[in-house]
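Every protein chain of the complex appears in place save one, which is left out.
Let's look at subunit A:
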């Protein structure tokens, strides 16, 4: 699971208050770094889609938080250094084994071989 993905995921356990399922907490037992070709335009496109605070928190929990500024600075589209750091955090850091935890309910979604399993039993949806 890449951190870009984590930033877009939410828990949908039944009965949560609005926003109570986001962001999912990450508890990783295995993390891998996989090189991905850098594409500045794609990374720049992702900046507005990303919830920055959640990204920082997730990156920090995996030991990669120090690479990123507290906020994207104006003019980030042409700041290659910033875009490369963001590229690394969003696309190259992968959780291979671990758990995603719903903040409000505590429900755990397992990540196995890099693939999160987001299924819930009916009672929970």
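FYI, a residue touches a chain if its C-beta (ideal position, glycine included) is under 8 Å from a C-beta of that chain, and two chains touch if they have at least 3 such contacts; residues count from 1.
Going forward, contacts and distances are computed from a predicted model.
Entry comment: the absent subunit's protein name, as recorded by UniProt, is "tRNA (guanine(10)-N(2))-methyltransferase TRMT11", drawn from "CDC45 cell division cycle 45 homolog (S. cerevisiae)", "Leukemia inhibitory factor receptor", "40S ribosomal protein S24" or "tRNA (guanine(10)-N(2))-methyltransferase TRMT11".
Note that of A:22, A:52 or A:76, the residue touching the chain absent from this view is A:22. On the side of subunit A, touch with the chain left out of the figure occurs at residues 1-2, 4-5, 8-10, 12, 22, 36-37, 39, 41-42, 45, 49, 51, 91, 112-123, 125.
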